[in-house]
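Here the complex is missing one protein chain, while the rest keep their positions.
Now for chain A:
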């Protein structure tokens, strides 16, 4: 039995690659999509050699929303699973003084991913099957002084995914929301992260595959994050606003 291809949007990111490895290890062909796709060839070769699956690379710029449909049309095969691992942290200070910078963060984490996944959803709905995985963030669970621009975009993305899941519930298309918590990636290198709360990329990949197989709706990669965020969400606003978070 041949498994359906997995399309990874944001195929250069550590999280995207970890998902690619985890699905390839199960035998899924992989389509890696990112800007400057030619430079992804070593990653594609590595994936193909390790897991003996076909791997292709595809030029993709999520902010070029006008090109989304053509991008999907040009894929060698319709993907059965689409993972959107696109994200951009940005610098909160820059976002506070320069709306262009803030807009870039909002568009990269919410507007543009929502645009491409909306198109994917319609195509999967027509076929009556498929899985969409959106990598969102715990930062979207509550706005905090230190990263609310990024957090608000992720909150929008989380709500978009939950709405999409709701809409597609009876169609055979499933939507998984992943809130990774801390992950040891290039984006977090050099930050002083608590070891117990920090997942390795491989751990994230394995968790995503399991969530897809078991048709889970929302997952935190390390279960302790569900508890941490439940507490953070229940702190009353008058108290919360005085906390330095």
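In this text, a contact is a pair of C-beta atoms (placed from the backbone, for glycine too) under 8 Å apart; a residue touches a chain by one contact, two chains touch by 3 or more; residues count from 1.
The rule we apply is simple: contacts and distances are computed from a predicted model.
K.L.:
Could you check which of "Rod shape-determining protein MreD", "L-serine deaminase", "histidine kinase" or "FAD-binding PCMH-type domain-containing protein" matches the UniProt name for the chain that's left out?
P.N.:
"FAD-binding PCMH-type domain-containing protein"
K.L.:
Could you tell me which of A:52, A:97 or A:195 touches the chain that is not displayed?
P.N.:
A:52
K.L.:
For chain A, which residues lie in contact with the unshown chain of the complex?
P.N.:
42-43, 45-46, 49-52, 186, 189
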